[in-house]
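All protein chains but one are shown in place.
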Amino acid sequence: MQQLVAVVIDGIIYSAWLFVAAVGLTLIYGVMKILNVAHGSFYALGAYAAASIAGALLAGGMPPMLSYAVLLGAALLVAIVLGPLIERGILRFMYARDEVVILLITYALFLILEDVIKLIWGVDPYFIAEPYGLLGSFDVADLTYPYYNLILVGVAIACGAGLAWTLTRTKTGKLLLAVIHDTEVSRAMGINVGRFYMVTFTFGSLLAAIGGAFTAPTVSVVPGLGVEVIVLSFAVVVIGGLGSLPGAALGAVIVGLVRSATIHYLPQAELFVIYLVMAMVLAFRPRGLFMLAEARKI
Amino acid sequence: MAAILDAKGLHKSFGAVVAASDITAEVAPDSVVGLIGTNGAGKTTFINMITGYLKPDRGRIHYEGRDITDLAPRDITRLGICRSFQIPQLYSSLSAYENMLIGLSVVMRNHGVGGFFSRGRPDVPGHGRPAEEVADDLLERFGLAEYRDKNAQVLPGGVRKLLDIALTMAAKPKVLLLDEPTSGVSAEEKFSIMEMIMKAVRAEGVTVLFVEHDMEVVSRFAERVLAFYDGRIIADAPPEVALNDREVRRFVVGGELHRLDEKRDGAHA
Amino acid sequence: DAAPIKVGVVTFLSGPAAGPFGVPARNAAEITIEMLNGGKVPKPYDQKGFGGARLQMVLVDESGGTTTQVTEFRNLVQRDNVDVVIGYISSGSCLGIAPVAEELKTLTVFFDCGTPRIFEERDYKYVFRTSSTATMDSVGAALYVKDLKPNAKVIAGLNQNYAWGQDSWGDFELSMKQIFPKIEVATSQMPKLFAGQYNAEISTLLNAKADVIHSSFWDGDLEAFILQAGPRGLFKRSVVVLTTGETAMYKLADKIPDGVVIGARGPYGPYAPDNELNKWYSATFQDRYNVPPNYAAYQMTQAILGTKAAWEKAQAANGGKRPSIDQVIAAFERLTFTGPGGEVRMAIGKGHQAITETAYGVTKKVGGKMTVANVKRYPAETVNPPDGVKAADWIKNGFKK
Amino acid sequence: MLRVEGVDVSIQAVQILRSVTLELPTGSVAGLIGRNGAGKTTLMKSIMGLLKVSRGAIGFDGADLLARPVHARARMGIGYMPEDRRLIPDLTVQENLLVPAWAAKLPDAAARLEKVYQLIPEIRHFAPRKGLQISGGQQKLVAIGRALMCGDRLLLLDEPFEGVAPALAHRLVEVVGNLKKEGMSMILSESDLQHSERMVDRIIVIDRGAVSMKN
Partner (left out) sequence: MRPDRTPWVLGAILAVLLVVGPFAPLWVVFPVTIAIAKGLVALGLMILLRCGLVSFGQALYYCIGAYTAGMLGRVFELDGVFTLMLAGMAVAAATAYVLGFLLARYRGIFFGLLSLAFSMIFYGLLVKSETLGSTDGFNVLPSTLFGIRPADEWVRYAVLAAASSVAFVAALLVHRYLRTPLGSLAPAIKDNEIRVEYMGASARYAIHVKYVIAAALAGLGGGLAATTVGHIDPEMAYWTVSGEFVFITILAGTGNVIAPFLGALIFEGIRNVAFAVSPNTWQMVLGGALLAVIVFLPNGLWSLFRRGRAA
């Protein structure tokens, strides 16, 4: 029983992290049909910006409680500077090209950004551990968890709910669907497609950066941080069904719980459990959990 | 003579929308049937069911006495039932000529010709000439020669339509189903194209079903008309009779009686 | 003036291993070669370069996988005509490079990689390794646990799921079973390399209530683990042994509580002996890079100095003329030399594999500064197998032949 | 009033439109007639801004259209119906209709929607269905309705009657006639004058990318 509680809590914490890291990818893929490998770079950039800015401010005597706001601010900074730059500067000239070609472009960007990070921050790790312990911790089932984990869960829920509301309940969401499907007609119907793309890309990047920024306090920020995130996010997004927000949420929860159960009961299998889950889900639902195979009208 | 195509009690609904309710029709070999009806009456659904794209909820379809209801589209096609599409289905990144070549190569493969070990340029079964020649010939006959090397994606609407039909004709069908073959095609060409198709297939005793909104075309080419309304067949008669049927005039043909009853057409939705 | 000697230096310059190992090692190579060329290294290394000939460094990144590394190695030898290659952190690279070095007849000195397999599986003529194998770290850790917690009953492990992590845990578990025949293994966690999130693993470790937790985590993973485990009280519940903890101990000084067992993969960093060479080395390094040299830096310098020692020994035997590679190799085999970490003996692997002493201690903050206390040193022979015996067999046999 | 002057359009280095000049006074309906491939769609797309004009000028009510991006043209009250319908498959019919209103943030979206339903009552019956579920002809009706949502000054309808059952086509002709009375300008393309004959004020004949006007 006690172990089961731990499985669930650990699973949820991991799910929250996974969801925040992955949801931006779903958004960008869903809208722009771009499998954005540079997503990992934004995650890493968010973490670096958060760690270095918050670190500097804390050293300069900022009240520690403000550091949470700084994490968010750092992520915003990264996304607002780089998102439009990359989208307007490079990607927008490529939309006519094949999906895989754009994928490769983001891969090339990822390579470049890896070294940019190295040039800016060097290879030594950055830490911004204060926010993690600051709020104290709670005990369940003989285990101690810092409250910070709840912040992570909160961030995940906030991102998910906000996005879901925007996409399904607002006109903007519907217009996005139109843009996704047919840019030419969307333009002719009066939609400013360019702005939609830019905002979407920036927002997706922002989510990645938030993921990185809020993970920073729990890890050491080092080169290569973003690599793992890429495939994990892809897995989550595919399990859920591409472009589906509830899908991404459910995918994250499934992966999180399964991984945590594996670690508790069968640690040896942790290495490939995520891929097993992905293969199993796809075997039974070839287009992910939340994507309906709709017949095309002929 | 036994029917070549025999649909019995076909029923198909999409949620609350009934697209086919108790459609029963026998088609005699070597006949030409025109399908008319309001928009959303169920004409395309009927063709989709015959060609295996949609499975009817109830009812069976027989072709030359064989039950084909549960076959996949490709198997039905291989039996000789070929169709064209209301919205042209082309290989959009390929040129018109390449579209034809691929179509023909599938035909050859289905007849076991042109595989990895075959030498030279074998003839396309049914056409008696190598694929390259057949392709150019078909393009020529459909007036598509000038578009030979243009990508299907950028072809004008009417031309896409014709290419779609030409692709369908490549397989030398025994039953030909054409979904609005002349919509989008220039007025001057409508008749000549239809005539050309008829001439090509009628000599070989091919059965033709075509959906059409242009009543002149229908009355000129169809030997028999099936009029659809709201998922049902409301008239089944030679064109002179069917087109003067009261209900058909009211719902389909229009003219003096053209004011529509607003409550009809899929009013269940 | 003698023709310069070209030295290929290979270490991680990108990716996660660059920060803790690769770049410190590169820095060490840079500064060592520069000092050697300037003749500024204390005795017995005060001759310029190698035997008077200047050293010229050709730098290569170790990233990109074995195929890339083999390609780059060939480039170094056949395109850049280097005389000797010093490098390689990853065991996979070392295993892949060794046969190629043999094929290309190029003197190759591994400075860091841990796997004992290299000289156990094959004999090499051109390949040397100037640091001890990972076996030493695990055996040393077990011996230290014996001294620190003689009543230990339950152990648990947290190691990365790849060869190094598996071997480290395997050797440690085996050694513990030799030392404590009744020891119980509560759990062995093997998260994926660079997973970053260890909450679930930490929960299982907390639940294990083990006396000792062994981890060969390094770099970002190690640091993330420390950051996440600290607030959850893991260090209070169990004694944690971090076999490579030295690379993190200064950076995370305020996050590591007292009493954590720290290893440095040999007598490096805080465990380095108090001799002239080390005083010079740590001061020079600190001066240039503003951080103390970590064990990867020590190992790199040790490899360069060892090669120098062999080279100059061969040169002396050759009447002061530049020696051939074969002569250098003859001099290198079974050589004993001194690095900033103390004495190194090329004692096993038919004289190609070094053994050194090792040391472990526990963290202790003194006046806010991180130090190690309760340091125990283990002579080379107690923590390394004798020549010709496989590490695993040696442990299984109760640390005997 | 729409004024097209000496417009050349090339696609991938092939010239499609050659020095097209035409004028369309406010409140008049022009039939654009030509064979397959004559350039009807190309001309409409050029006016809408979906194709790049290499030479010439297009003005609408005194504004220089070429200087405005596509979406700005739509927001000026130009409605366009592509020949291949192109509804958004995942949106319902009603949402498809509302897209132009949402895009331009029109305050009277509901009223406009209601007007479309009144003009083409058939649409109301399948309004809750998804774009990909309705039949080809039904899609055509929705596409026309969608063009009407934002097009309150100029309508560009590319083959609006193709695939529409004759009874309904007659009705649409009447609808068009009523709109004209409200002062709307319109260009309808058709391959001949089968449906539009009775209501067009002028005929634009297009052949191999060149136009000639008839009144």
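Letters A, B, C and D mark the chains in the order given here, with residues in each chain numbered from 1 onward.
Everything below uses one rule, namely that a residue touches a chain if its C-beta (ideal position, glycine included) is under 8 Å from a C-beta of that chain, and two chains touch if they have at least 3 such contacts.
Bear in mind that the values here come from a model prediction, so they are computed numbers and not experimental data.
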item: Chains on display which the left-out chain touches in the complete complex; value: A, B, C
item: Candidate in contact with the missing chain, chosen from C:78, C:286 or C:336; value: C:78
item: Sole contact to the chain not displayed, among C:2, C:163, C:179 or C:375; value: C:163
item: Interface residues of subunit B (partner: the chain not displayed); value: 51, 53, 72-75, 77-78, 82-83, 89-94, 98, 101-103, 105-110, 114-116, 132, 167-168, 170-171
item: Interface residues of subunit A (partner: the chain not displayed); value: 29, 35, 90, 93-94, 97, 99-101, 103-105, 107-112, 114-116, 118-119, 231, 234-235, 238, 242, 268, 271-272, 275-276, 278-279, 282-283, 286-288, 296, 298
item: Footprint left on subunit C by the chain that the document does not show; value: 13-14, 59-61, 64-68, 70-72, 74-75, 77-79, 91-92, 95-96, 98-100, 103, 115, 117, 121-122, 161-164, 166-167, 170
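Just so we're on the same page, only the chains that are shown with their structure count from here on.
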item: Euclidean distance of C-alpha centroids - subunit C vs subunit D, Å; value: 75
item: Inter-centroid spacing, subunit B versus subunit A (mean Cα positions, whole Å); value: 48
item: Gap in Å, rounded to a whole number, between the CA centres of subunit C and subunit A; value: 36
item: Per-residue multi-chain contacts in subunit B, two or more chains; value: 44, 86-87
item: Residue list for subunit A, restricted to those that touch at least two other chains; value: 297
item: Touching residues on subunit D, where the partner in the complex is subunit B; value: 11, 34-38, 40-41, 83-85, 121-122, 125-129, 133-138, 140-141, 159, 162-171, 191-192, 194
item: Touch list for subunit B against partner subunit A, complex; value: 44, 48, 53-54, 85-87, 89
item: Subunit D partner contacts - residues on subunit B that touch it in the complex; value: 14, 17, 36-41, 44-45, 86-87, 146-147, 154-159, 162, 180, 183-189, 213-215, 250-255, 258-260, 262, 265-267, 269
